[in-house]
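Right, one structure below, let's go through it.
Here the complex is missing a single protein chain, while all its other protein chains stay put.
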Amino acid sequence: MSRLTVPKTYKLYIGGKFPRTESGRSIAIENQKSEIVAHICHGSRKDFRNAVESAHKAFDSWSGITGYLRGQILYRMAEMLEGRKEEFAAAIQVTQPVTNAVARKEVDASVDRLVTFAGWTDKYQQVIGCANPVAGSYYNFTIPQPQGVVVAIAPQSPSLLGLITCIGAPICSGNTVVALGSEVHPITTAIFGEVCQTSDVPAGVINLLTGKNKELLEHIATHRQVAGLYVANPTKKNRTLLEEGSADSMKRVHCVAFDESDWYDNAVTASPWEIEPFVEMKTIWHPSAC
Amino acid sequence: MHTPVDTVMVEQRAKSFASRSIKTESKQQGLRLALSMIDLTTLEGKDSPEKVRALCTKAIQPWEGEIDPPLPSVAAVCVYPSLVQVAKRALEGSGVAVASVATGFPSGQYPLDVRLNDVKEAVCAGADEIDMVINRGAFLSGEFDVVAEEITQVRTVCGTAHLKIILETGELETLENVRLASELAIQAAAHSGSISDGEVFIKTSTGKVNPAATMPVTLVMLEVIREYYKETGIKIGMKPAGGIKTAKQALHYLVMVKETLGDDWLTKSLFRFGASSLTNDVLRQLVRQHTGRYTATYDFSEA
Partner (left out) sequence: MTTKAQELSGWEYSLAPETTKIDIEQKNKLFIQGKFVSPKSRSWFSTINPATEEKLADVACAGKADVESAVTAAKKALPKWSRLSGSQRAKYLYRIARRIQERSRELAILETMDGGKPIKESRDVDLPLVAQHFFYYAGWADKMQYAFPGANIEPVGVCAQIIPWNFPLMMAAWKLAPALACGNTCILKPAETTSLTALRLAEIMQEVGLPEGVVNILTGAGETGKLLAEHKSVNKVAFTGSTAVGKSLMRSTAGTGKKLTLELGGKSANIIFADAAIDQAVEGIVSGIYFNQGHVCCAGSRLFVEEPILDEVVSKLTHRLRSLRVGNPLDKNTDLGAINSQEQLDTVERYIRNGTEEGAQLHEIHSERLPSKGYWCSPCFFTDVQPSHTIAREEIFGPVLSVMTFRTPQEAISRANNSPYGLAAGIWTNKGSKIFEVAKKLDAGVVWCNTYNKFDAASPFGGFKESGFGREGGMQGLRPYVRLQNQSRRAK
């Protein structure tokens, strides 16, 4: 008699913990043969609220540490993901009809993407900030500062690389993130929390939700504690809804329309101009005299 | 105990006084006021009794022409101690005071007893006002008690003569030093006995060091005076000296005094200009306003 396997229970990742959704709902995930292989948490409005609370709590310390240290932590995430390549490649293949080689390519790109953002943590400031030669006796400079809690709505595919890109851009500058993973390929999102948890990312910096985005969009748009949105490939209707709802608290909304190949291209998705939408430029004046 | 001073903001404020537009009647009044506040000064190695007598004549009657109302005399004539007697005699009965620099002016680098004696002799010779220099060397090496003690002793020997304490701000360099030296000078002067209004002045410069008086330096000193008045009710006088050459500059200073200390200080008993070439420029402007014609330099006597 063959051994009975022990399947993983997929949960949310909020505040460094792995809670089940408070709603008790789940979504069955079918493999390519239409067999139910897993149940994914169907996150709710309250899960989202809790995730924002956690992200908000984590913001002061995450934005307060040095860029160098954030870089170390992001690099550690890359190391941990590298070590679990096979698991992630397999997770990709559960819902996607791709070869192992293709799945591994996405995981490799995801690891590399984390390394790219790890490197940006203490450099993007020098690219987008500057000293300003004002016409007077003042020392004047402009520096970027993170916005706060950013909600990232990842693309449907590539599910892992897209998720990591949407998270990496905001967190490398010190924002904290609540990410909504791919709805159709959610398993990578559900297990990515384990990478976060084992790689020194402080609790609350990254929060991961799975479920149905549609029921959360309005709450995302109108939550006043959310400072910015990274929205991958929105429909016109969703974009309108998010931008309209964002008006009240003046969220910074960054919508991108990247195709599959864009996600693999660092120059497109990991340039400083993709970090810049999640920072505020602060200009400081000080007189210069004895 | 340094009170912080922010140079750039002081400069910004000082500049704002210079942007006041002083025209017509107020220009006329301001120039007369400025004239009445001048300490007409000669402090050269080649000074002689004849030169001083000429200066005194100019001091009493700055311009020979007719103008209505008549022009005021200047406030004082300022000379070296050896020429005090000459000046005293020439100014007798005119209401113009005799001021004498003393305390080893301009460097002050002499033994204390020599400096004190310098003051005594000037007072004995009839000086109404003594312009002393502080010990900048001691100040910059942090010996504030030495500086203060010397000021206290000088004031004591001054007796009833008024005292103007020259900080030589050009050598102190920073505005924080100016502020500290101003506070210290006033405190030290007060230490030798109560001060009545206008009995003690603080003064920027000897005129022998560059930069001499500037508006930012003067502003910081005025702010110290304002604070001392608020604490004690005593009015200390102010004398910028050196570098004020034009009527326009003089009006800027008056604006600064008015807006920093108020109208009370707009009198020669509390504000003076230490200057020599200023007089004729003020006269040129006054006469120009009076006659409507531009004047030539030779229209005004040199002292």
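Order as written gives the chain letters A and B; numbering starts at 1 within each chain.
Everything that follows uses one rule, which is that a residue touches a chain if its C-beta (ideal position, glycine included) is under 8 Å from a C-beta of that chain, and two chains touch if they have at least 3 such contacts.
Keep in mind the model is a prediction, meaning the values are calculated, not measured.
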item: Contact list for the unshown chain, restricted to visible chains; value: A, B
item: Which residue of A:S26, A:Q145 or A:T222 touches the chain not shown here; value: A:Q145
item: Which of B:S36, B:N177, B:Q249 or B:Q285 contacts the chain that the document leaves out; value: B:S36
item: For subunit B, the residues touching the chain missing from this view; value: 3-6, 8-10, 12-13, 19-27, 29-30, 32-33, 36, 60-62, 66, 69-73, 93-96, 223, 226, 230, 254, 258-259, 263, 266-269
item: Contact footprint on subunit A, counting only the chain that is left out; value: 127-128, 130, 132-136, 138, 140, 142, 145, 147, 227, 233-234, 236-237, 239-244, 246-250, 252, 255-259, 262, 267-268, 271-274, 276, 280-287
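In this section, only the chains that are shown with their structure count from here on.
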item: Whole-Å separation of chain centres (CA-atom averages), subunit A against subunit B; value: 70
item: In the complex with subunit A, residue positions of subunit B that touch it; value: 6-9, 11, 173-174
item: Residues of subunit A that touch subunit B when the two form their complex; value: 137-138, 287-290
